[in-house]
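For reference, the structure I am asking about is given below.
For this view, one protein chain was removed and the others were kept in their places.
We just call them A and B in the order they show up, numbering each chain from 1.
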Amino acid sequence: MNALLARPLLAAIVLIGFGAIPLLPLPDFWITLWCYIGLSSLVAIGLVLLTGVGGMTSFGQAAFVGIGAYTSAVLTTRYGLSPWLTLPACLLTTGITATLLGLVTVRLSGHFLPLGTIAWGISIFYLFGNIEWLGRYDGLSGLPPFSIAGHALIDSRSVFYVIWLVVLVAVVLSENLLDSRTGRAIRALRGGGQAAESFGVATHRAKLVVFVYAALLAGVSGWLYAHVQRAVSPSPFGVNAGIEYLLMAVLGGSGHVLGGVFGATVVTILKDHLQSLLPKLIGSDGNFETIVFGILMVGILQFARQGLWPMVLRLLPAPPPVKVDTSAEPLPRRPLPEAGAPLLAVDKARMQFGGLVAVNDVSFALKAGEIVGLIGPNGAGKSTTFNLLTGVLRPTAGSIKFLGQQVAGLPARLIAGQGVARTFQHVKLVGTMSVIENVAIGAHLRGRAGVIASMLRFDRAEEKRILREAAAQLERVGLREHLHKPASSLALGQQRVVEIARALCLDPAMLLLDEPAAGLRFGEKQQLAALLSQLRAEGVSILLVEHDMDFVMKLTDHLVVLDFGQKIAEGTPAAVSKNPAVLEAYLGGVT
Amino acid sequence: MNAAIALFLMQDGVINGAIYALLGVTLVLVFTVTRVIFVPQGEFVAWGALTLAAFEAGTTPGTAWLLLALGVVTAIADVLRGEIARTPQALLRAGLRDVVLPALLVGLAVWIAPQKPPLWIAGLLTLALIVPMGPLVYRLAFAPMADASVLALFIAAIGVHFTLTGLGLVFFGAEGFRTTPFIAGVFPIGPLPFKGQSLVVLAVTAILLVGLWLFFERTLLGKALRATAVNRLGARLVGIPTLLTGRIAFALASAIGALSGMLVGSLTTIAYDSGFLIGLKGFVAAIAAGLASYPLTVAAAIAVGILESFSAFFASAFKEVIVFALIIPLLVWRSLAARHTDEEEE
Partner (left out) sequence: MSAPMLRVENLSAGYGKVEAVRNASLALPQGSIVTVIGANGAGKTTLLNAVMGVIPSRGDVVLEGTPVSALGIEARVGRGLCLVPEKRELFGTMSVEDNLRLGAYRLGGGAIASGLEEVFGRFPRLKERRAQLAGTLSGGERQMLAMGRALMAKPRLLMLDEPSLGLAPRIVKDIFDIIVGLKASGVSILLVEQNARAALQVADHAYVMELGEITLQGPAAELSADPRIIESYLGFGGHAAAPAS
């Protein structure tokens, strides 16, 4: 069978088979179970995006389900609205709550966020349970069912289609979102986001976007739940439910939208079985399934940290690689300053950490079309200087001007917006993403498609242009045959070159390279030197930190030498290499 | 509200705060040494109270059988994983420690329980049953993934919490219990009447905090724990076995948890799932202190206790909402502080 057709065909068979479930002579009970699987799937899909893709963990998703459910319950029972009309209101209440909580919490480091989610999960649960207007712990009942043309969708066979249609839409929208400019930004969050930030991604905003999106999916699940169950009470929205949702996402697997559906299916069916089996075994009533769920959670983390879905995926045909359309219109270029024009001016830059002066009033300049090398022994302050230029650190004092504009203290993404692109000493690629997707992050600022456009696929023309640019830059650095491999499968030297391609995707006026030649073999170094010379000829200016003296001496126009945080010399390579202070710094023996 | 009520609420708050302080300090300790955010600490609190209550009622507490089961499972898992060498001596030592010793404790509990032992013997036996569970849980759940991220360890901790809560339900049922106070009666101190048990709580808290301080400041083992917390790699390079420090940290956690449970058992009704909320309040304090500083944790815990007792007075239905919603502004403050240190680390 044609490999390209295998997946769509499989998807069609699964969809048709799935759609036929309510028509089969199964007990009602099974259909109802599948309805609940669909409801949980919505929450789990959101959590997969939040946890598996965005690297944030929430135990509080059940609270968002509750907000959606209660919103619709109040509007339909107290104000007599049709259940169909309350969806926008549910999205609004969940969205606003999530935005407020998100503004506070997405900035938190790894473990503070999930702790916070437990706290608000508990708060919102007790809030539901203590507000008279919401019926306290009894909740609200007598909610109207969904109805179509006067026909009420009460039995599970009819509501099955409503629920799973919504799940299908959520899967498609989520997959579209991941496969887009915004999606790449979100996927780049996992590694800490420093690289993404250096290419203009507002990482806090990207985090907030996933956070709110995940909450909205939970809210929609709550809206459906309210009118399937036709009653709401606080208990299904407590922290235990939140933990179960997380178990679904962890079990399904990080990073795969369908893994969320898979996890929801396994956990829901398992829970149903355990709830009928365990009380018989133990001889009393209670939620004993938590014992098994807890063991399952620890077991997954110990033995299959990636979840179970990747194992299922291995049995399925592989997805087609990202298509590159070479006929797409090239992205517009930025005008480069004329050769010899002043580009970068560092004036008395200073960086103090407590009492330690890491960079001590260092000044130097770089003209357009030059390659300048920043050298010095280990611990001389080169990396710190580099971090000042790229906005990773805010200088204690001094000025850094790029094209006449003050950039000292600006965040990294705004400096990127000025046309400054960088590579990292310790390679920062997203290992699970393909090489071309990693490189496309470099062109983030050259596109504008947002979340909604991405989900609805209005971004395809721009996306083609971005991918064409990424492919072109990879070809330029000689990695054409590696386009579709996962970045982690490349050798370290090649990964450094991928970083250069990513930087070139920004269409930079100035390129900052942190030890680009480290880990490269002799031939690769020569190719790199040729590439950098060619870039210089095209008008790109380069500042590089490098240890390989031979490489630096042959390539650069100008050298700046640091030692103990101070500039001890600068000039042409030939002049610097005869400078007595430099020789002392580098060669200072022990006798 | 008059001054007398305010003073009464303060007293109530400080006493609850003392318990939160113990739990918060332990959470900070376990986190810094093992990087585990030990949510299941609360289960040890509940089990401490329930085990003591069972001895008072003259029944064998379920925790006895649980200890034996945990010991057997852990020993088998460690043999399978190769953590326990498959030599006769190692197997014998592990068998004595993980199976025979718990079995002896079970025997002791079964024999003593119907005789309704005096409170202090019941208390000691409760500790003997629960303290070994801390290291066992560590070996079973956390040690195999000691190199995982804080986040993964945290999710695992939530999993352990889920399992232990369920087991608590199996062994103790859903009913809540109260224990008799260690010291009965009411003592007037100045204008305020103090329950005997309240004084016990304050005294035990003070003694434990001082004891912990001495342990960390004065003993090589305590310093080794601190060293592991400050710099794991550095600790391993000087030959401190981080698995051992992990076990000790967890033993302290289960000991202090069980002790806290025995202390609060006579002040409030405890059921199998009561520990979670009590433990989480210790958490609020620990988070306020950035999961790092012990004195700040104690101060924050007292503040949480006082806030709780005043909210219980003014808006009793929203007591939990107020205490846990407090975490949001605390997190804002922490996030501002954290961003600052992030910059310094680069």
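One rule holds in what follows: a residue touches a chain if its C-beta (ideal position, glycine included) is under 8 Å from a C-beta of that chain, and two chains touch if they have at least 3 such contacts.
Small disclaimer: the values here were computed from a predicted structure and weren't measured.
Undergrad: With respect to the chain omitted from the figure, which of A:409, A:478 or A:519 is a touching residue?
TA: The single option touching the absent chain is A:519.
Undergrad: Could you please point out the chain A residues that touch the chain left off the display?
TA: 377-379, 431, 488-489, 491-492, 515, 518-519, 521, 547-550, 552-553, 564, 573-574, 577-578, 582-584, 586-591
Undergrad: Over the whole complex, note the residues of chain B touching the chain we left out.
TA: 220, 223-224, 226-227, 230-231, 233-241
Rule of thumb we're sticking to: only the chains that are shown with their structure count from here on.
Undergrad: Taking each chain's centre as the mean of its CA atoms, how far is chain A from chain B in angstrom?
TA: 36
Undergrad: Per the contact definition, I'd like the list of chain A residues that touch chain B in the complex.
TA: 57, 59, 101, 104-105, 107-112, 114-116, 118-120, 122-123, 126-127, 130, 240, 243, 246-247, 250, 282, 284, 286-298, 301-302, 305, 353, 387, 392-394
Undergrad: Taking the touch rule as given, give the residues of chain B at its contact with chain A in the complex, in rising order.
TA: On the chain B side, the touching residues are 37, 141, 144-145, 148-152, 154-156, 158-167, 169-170, 173-174, 277, 280, 283-284, 287, 317-318, 320-321, 324-325, 327-328, 331-332, 334-335, 338-339, 342-344, 346.
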